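Taking it in order: structure first as structure tokens, then the write-up.
Every protein chain of the complex appears in place save one, which is left out.
On to chain A.
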């Protein structure tokens, strides 16, 4: 059983300072399922993701918080540790380094940090990682272009676009 009391506290806590932190969490698609959430992070400054708003699909497994939440980018993003195909994320705290003492907010903040500091040696998307390592200029250009195209419209528009692309 998901610890819903905790999830509710987490939501309240996270959204209290969303203006400062740049991350927020809502129930998915205006539903009332506390185990299916939707996170939002703003692209960090001085990165090709600056100015973008990125949506993350969050699903809480039965054992949450003793098992890690499942997170996936809904907004398409060009980044070595995020699949350009399906938004899957390679981040240790979402896998074996998860600790029940972490929260959805800390996980989203880690994703934001990942946008600032890619780890191309442990890639999720080999193509992007290759480009990042061999042709940084092109990588920056593509990442910026993807941010412009996918992360700067209303979230609904983005989702439609993504549906088309997938």
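Throughout what follows, a residue touches a chain if its C-beta (ideal position, glycine included) is under 8 Å from a C-beta of that chain, and two chains touch if they have at least 3 such contacts; residues count from 1.
Note that contacts and distances are computed from a predicted model.
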Looking only at the UniProt record of the hidden chain, which name from "RBR-type E3 ubiquitin transferase", "Adenylyltransferase and sulfurtransferase MOCS3 homolog", "Guanosine nucleotide diphosphate dissociation inhibitor" or "Multifunctional methyltransferase subunit TRM112-like protein" is the right one? "RBR-type E3 ubiquitin transferase"
Option from A:27, A:88, A:102 or A:140 whose C-beta touches the chain left out: A:102
Even though one chain is not shown, chain A touches it at residues 3, 5-6, 9-10, 63, 65-67, 93, 97, 99-102, 106
